[in-house]
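The structure's right below; bear with me while I get my questions together.
Of the protein chains in this complex, all but one are displayed in their positions.
For chain A:
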Amino acid sequence: MARPRTERGTGMSRGRVDVRTDLEQVFRSNYAGVVAVAARVLGSRDQAEDVAQEVFLSFGRSSVPADEAGGWLTVAATHTALNLLRSGRRRSAREENACDGPAVVPDVADLVITREERSAVRAALARLPHKQAVTLVLRHSGLSYAEVASALDLSPGSVGTTVRRAESVLLKELNRHASPE
């Protein structure tokens, strides 16, 4: 799993197995948000919950300060979800179909269109350069430019450039996908 930079920076011991005592509090405060970020990348709540488990397990063994947990978890969830997305290997159709949940329960045609679109977006996202994709997801997950810059070791000035470029490429990919052959 790709880990956010801050983990290395805070001196996490790789041999450590004790789970930190504040894990439950951090988990309960951040779980829904982490799932939402991962779901934004994956388009699947089921997979997003798996990613969240992985991310919180890593956090539980890290020494990331609790007051930095939110940002750390968001970045970790984005990296992990993107890696999963980009691996090109998805969990079985059975799992995807089973647990994405009855979101709005539109009619069948709408549901098909939504799934197709969702799938196209994820495919396009997976084709973006990794840094562009991460920056894009973090920005659209509500992180400020300063937070994105800090998480990804970018200058705040370059966040806008990266986001703008990523949006252009993503939309181009989607238009290409949508246009008739």
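Criterion: contacts are C-beta pairs under 8 Å (C-beta built on N, C-alpha and C of every residue); 3 or more make two chains touch, one makes a residue touch a chain; residues count from 1.
Definition applied: contacts and distances are computed from a predicted model.
K.L.:
Looking at UniProt, which of "Acyl-CoA dehydrogenase", "Anti-sigma factor RsiW", "ABC transporter permease subunit" or "Ferredoxin fas2" names the chain that isn't shown?
P.N.:
So the chain that does not appear here would be "Anti-sigma factor RsiW", according to UniProt.
K.L.:
Considering the whole complex rather than only what is displayed, give the residues of chain A touching the chain that is not shown.
P.N.:
1, 14-15, 17-19, 23-24, 27-28, 31-32, 35-37, 39-40, 43-45, 48-54, 56-57, 60-61, 80, 83-84, 87, 89, 91-95, 100-101, 103-104, 117-118, 121, 125, 136-137, 139-140, 144-146, 156-165, 167-168, 170-171, 174
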